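Every protein chain of the complex appears in place save one, which is left out.
As written, the chains take the letters A and B, and residue 1 is the first residue of each chain.
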Amino acid sequence: MIEKTGVPTPQDLWKVFPPKERLEKGPVAIIECFQRIPCDPCYTACKKEAIQEFEDINDLPQIDFEICNGCGLCISRCPGLCIFIVDQTYSETGVLIKLPFEFLPLPEKGEEVDALNRKGEVVGKTKVVKVQNGRYEDKTPVISILVPKELSMEVRNIRLRKNND
Amino acid sequence: MISNKDHENTIVCRCEDITLKEIRDLIKEGFKTVDEIKRISRCGMGPCQGRTCRQIVMGEIARTTGKDVSELRLSTFRAPTKNIKIGILAEAAEG
Partner (left out) sequence: MHIKEHPILAFKRGRRVEFFFDGKKMWGYEGEPIAAALHANGVRVLRRSIKLNRPRGFYCAIGNCSSCLMKVNGEPNVRVCVERLEEGMVVGTQMAKGDLSRAKANPISSSGGGSGIRKTDIAVIGGGPAGLSAAISANQMGAKVTLLDRNSRIGGQLIKQTHMFFGSEKQYAFIRGIDIADILADKLDKEMTDVMLNATVLGYYREDGVLGVEENNRFTKIKPERIIVATGASEKVLAFPNNDLPGIYGAGAAQTLMNEHGVVPGNNVLMVGAGNIGLIVSYQLMQAGINVKAIIEAASKIGGYWVHASKVRRLGVPIYTSYTVKKADGRESLERVTIWQLDKNWQPLKGTEIDLNVDVMCIAVGLSPLAELLWQAGCQMKYIPELGGHTPLRGEDMQTTVKGIYVAGDVAGVEEASSAMVEGSLAGLCAAKSLGYDNGRFKELREEAINELMNLRSGPVSEGMRKGLEQLI
């Protein structure tokens, strides 16, 4: 279905989600890359070598969740903007999600913004915890947000409130 | 579902203002190559040299003749690739 809608199905997603036990251990990368395309910068970006070397540049990325420490360095290196970090251990109340966001204005730390799902629908509100926008991110800022646990596998984008009215 | 009126409002050749209706009528009359259509209608002879309209004309011919576009004969191309201000060429000829 993703080939018709651009939205991955639950079946697609299950294939790339880390096991529950791994999620409970701390931050980890989720790579929502489902199509064999000639692309491999995620592999070169990961200094921990959690992403396996590509034998063929068209391979799908293979990540070892046990090696990945959720550092997030791969987020702004992926041209597909399809890598997200999920940390279910971040706090009692919420899960931390790190996502790429290439729009202006950028949200500010502490700002309340709309949380969007993979279809761009508003599924709740969320608070911005951190905005990384340095030389490394190179104009692909990485935003950290806090969402309730049940939305942690749903929310993949944000929208600023002031843009909305 | 699409009326004649619609074909009159569909522009094939922007340069020479030629509509889809005109092109279809020409094909119906028996003009079945890009070159013939070009000579009779000026379609493809505008300042863009057919860059914009050629592909639509080829598609129309292929559709009506049941041929593949690859089988169609194409018109010849002559320099220049872009119509330029007359002054420039005149001057080049002089100099």
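One rule holds for everything that comes next: a contact is a pair of C-beta atoms (placed from the backbone, for glycine too) under 8 Å apart; a residue touches a chain by one contact, two chains touch by 3 or more.
Worth saying up front: this structure is predicted, and the values here are computed from it rather than measured.
From the set A:L23, A:C68, A:C82 or A:V147, the residue in touch with the chain omitted from the display is A:C82, counting the whole complex. Only one residue in the set A:K15, A:K48 or A:K119 touches the chain that does not appear here, and it is A:K119. Panel shows chain B; residues 1-2, 6-7, 9-12, 14-17, 19-20, 46-49, 51-53, 55-56, 68-70, 72, 74, 76-92, 94-95 of it touch the chain omitted from the view.
Against the chain not displayed here, chain A makes contact via residues 2-8, 32-41, 44-45, 54, 56-58, 77-82, 102-105, 116-121, 139-140, 156-157, 159.
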